[in-house]
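Mind looking over this structure? Questions follow.
Here we show just some of the chains, and they stay where they sit in the whole.
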Amino acid sequence: MQVDIIKQVRDTKPLVHHLTNQVVMNFSANGLLSFGGSPIMAKAIEEAEQIAAISNAVLINIGTLTSIELESMIAAGKTANEHNIPVLLDPVGVAATSFRRKAIDKILEEVRPTVIKGNGGELASLVDITLEAKGVDSVGDGNLDEIAQKVSRKYNTAVIVTGETDVIYVDNHLIHNGTGHHYLSTITGSGCLLGSIIAACLTTKAPLKDQLITAVSFYGLSASYAANQESVRGPGSFLPVFIDSLSKMPQDLTKGE
Amino acid sequence: MQVDIIKQVRDTKPLVHHLTNQVVMNFSANGLLSFGGSPIMAKAIEEAEQIAAISNAVLINIGTLTSIELESMIAAGKTANEHNIPVLLDPVGVAATSFRRKAIDKILEEVRPTVIKGNGGELASLVDITLEAKGVDSVGDGNLDEIAQKVSRKYNTAVIVTGETDVIYVDNHLIHNGTGHHYLSTITGSGCLLGSIIAACLTTKAPLKDQLITAVSFYGLSASYAANQESVRGPGSFLPVFIDSLSKMPQDLTKGE
């Protein structure tokens, strides 16, 4: 983890344009604010390009997608590409329906993401590997390393496969991350908010590999720190403490361990 | 209450397709996750049927309804009926506007819900009884037993009327539930989340009557347990502790009482 990347986020407060699902908008905004970024959420086609152009990163997340929103996602993503603004793509639930699969195919035809992030089932389906899935959640294990590499090669992007061990594949490097906590799987949107944190880190001056490792390992560290606080008794009380933790410095998350 | 029903939910983690309002999506997802179910939220017409078909239950809640969403609700509900997947209908605010009343009439023409759940004012309006209402909230008392029976006979479904005492009418049985806490009326979406909990219980192998009693009494018990925790000082701090409580076993909610 590069502490300097986190410091840069907090110094520059990067504006992250979210085209994301309705379930997680509030949680993603509060989590990103706590981490140090500036969320902006706008899905109207009339302003998608203008907001993308003034943003420091664009996040596209297809949970609760509608066909009207898909147009805005593509418009924002293309604008970002033209301005060399990093784009993170989160293909939520892409394995669940043909509508989502076609949407992701269309996005990936027109937009070049910097990073694709998803769970095993989602990313497996992008390269036509079948993993057991339950709704928008992945349950099978599969060979996540292979999936990450295949997605990366097919779409020419960095890839993050989230799971008990997260797999990062970037510039032909395969990295595993073991930070995290079971509680993350008991609240909605923990994967979505990770996307916001990664997007913020993509705006810093650092190698892409370090940005991804820092975001993913810091996120998991914040979760395990929060889970160990005395006031946490379940998923409901975990959530506010986790948001608190995202505002801390990495060294404060490992004190006393 | 049948503890086994709650255990079945936690063992099977049923997928509940939510076509619900924007205000409560995050709260409903987190509450259902804590209880043991798997929420999926999708309202696009292009995937409504496909998601309903892979789900274990479908929840239709007309708060913040739009005419486009109405089509998806009907499509998902019809698919559920065809596959014998249980459907819960929550006619939020149906007494407030003719738009919502027409929407509910249309849904009930095309979809056969397993359960209709609402407050007194909402359900009264379905059988043309006038109860005092305030926006989407019911304030009058009325004869909730009569309302429950009339709605049940008119639409041939089980009925739950929520209130200080909840009324359950199922298979010609009238049951009253007294668990619950005033705090539930101080947070938004407490009725909506109850719908999610009921929907999860509808997926278990047990008589419908036991499923409904278990869901409603467990929900109220979780609320009163949470309200009595030391860290709860108002509606804001009640909410996370209530979500924690939904993950517990019934016997842990009554300890020390």
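Letters A and B mark the chains in the order given here, with residues in each chain numbered from 1 onward.
Note that contacts are C-beta pairs under 8 Å (C-beta built on N, C-alpha and C of every residue); 3 or more make two chains touch, one makes a residue touch a chain.
Every value quoted in this text rests on a predicted model; they were computed, and no experiment measured them.
This structure file shows 2 copies of a single chain, while the whole complex it describes contains 3 copies.
Assume only the chains that are shown with their structure count from here on.
If you average the Cα atoms of chain A and of chain B, the two centres end up 32 Å apart.
Of all residues in chain A, those touching chain B in their complex are 21-24, 26-27, 63-67, 93, 96-100, 134-137, 186-189, 231, 233-237, 239-240. Those residues of chain B that touch chain A in the shared complex are 13, 15, 22, 25-26, 29-30, 33-34, 38-44, 46-47, 50-51, 54-55, 68, 231, 239-248.
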